[in-house]
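The structure's right below; bear with me while I get my questions together.
Here the complex is missing one protein chain, while the rest keep their positions.
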């Protein structure tokens, strides 16, 4: 019951697999759009604006994945005795996102 | 026993309160250093390098706090019935760090 | 002569149109790779690592475009009387990259 509600009303960065996939499809299209802009020698500042939009969209996908991972850790990490390992991995992933690679 | 070992050998971004405080003291000193550089009209690129170093140090403090929060959530979030709320808060905090404010 | 040398030995973030295009093609492939990973329910942390790699690659493209813009501004901005406008645009673009969108 509670799970159904959670699924029905995702809050914050929570994303379903379908949502992640359609966001990634859109990002793929945005990258192709940037390729075309470079091909056509479009004004550099406009291309940069598009790249920033892709970065923001990728951040949103990353936060969706991270949210899912954190919720899974909460529910099962402790009982599986892997809480520390999973937290460590998660922090390393956040660190890489902050440093951008 | 296991907890003792974990405490004794913090891995990754785990930081004690003492470590966080001494890192923040150092960051405060770095900010004062940048003030002095601007005061003395030092070469802009050198000032920017110092600012990047402060940002990296702040990221490390943020990751230390986040790591502590995540570990606490893992241990107590589920039993307190606040796992979802805590994860949501954590993701919002990561989102703000990525967008830098 | 000088131009030839510049083209022959690009330093730092300088990138030719060809280089930008092949980098973007590679990024497009990386995004498709992430789509496949999500499709196959691959381990979240591995997907996040890939996303960070894409972000880093996009940053490199952005810096290449910015570098080109800055060099153009230097050479022609002043004489065109658009130095201030172009610098303002460039800073706004850097601001968006820092805030990621």
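Which chain is which? They are A, B and C, in the order written, and residues in each are numbered from 1.
We take it that a residue touches a chain if its C-beta (ideal position, glycine included) is under 8 Å from a C-beta of that chain, and two chains touch if they have at least 3 such contacts.
None of the values given here were measured: they were computed from a predicted structure.
Student: Taking the complete complex into account, tell me which visible chains touch the one left out.
Tutor: Per the contact definition above, the missing chain touches A, B, C.
Student: What residue numbers in chain A mark contact with the hidden partner chain?
Tutor: Touching the missing chain: residues 98-101.
Student: For chain B, which residues touch the unseen chain?
Tutor: On the side of chain B, residues 17, 20-21, 24-25, 27-28, 31-32, 34-35, 38-39, 41, 44-45, 47-49, 51-59, 61-62, 65-66, 68-69, 72, 89-90, 92-93, 96-97, 99-101 touch the unshown chain.
Student: Give me the chain C residues in contact with the hidden chain, please.
Tutor: Touch with the absent chain occurs at residues 6, 11-13, 59, 62-63, 66-67, 70-71, 73-75, 77-78, 83-84, 86-88, 90-92, 94-95, 97-99.
The criterion applied here is as follows: only the chains that are shown with their structure count from here on.
Student: Please decide if copies chain A and chain C contact each other with the same set of residue positions, more than half shared, or with different positions, and reply same or different.
Tutor: same
Student: Nearest whole angstrom, what separates the Cα centre of chain A from the Cα centre of chain C?
Tutor: 20
Student: Send over the residues of chain B in touch with two or more other chains.
Tutor: 98-99
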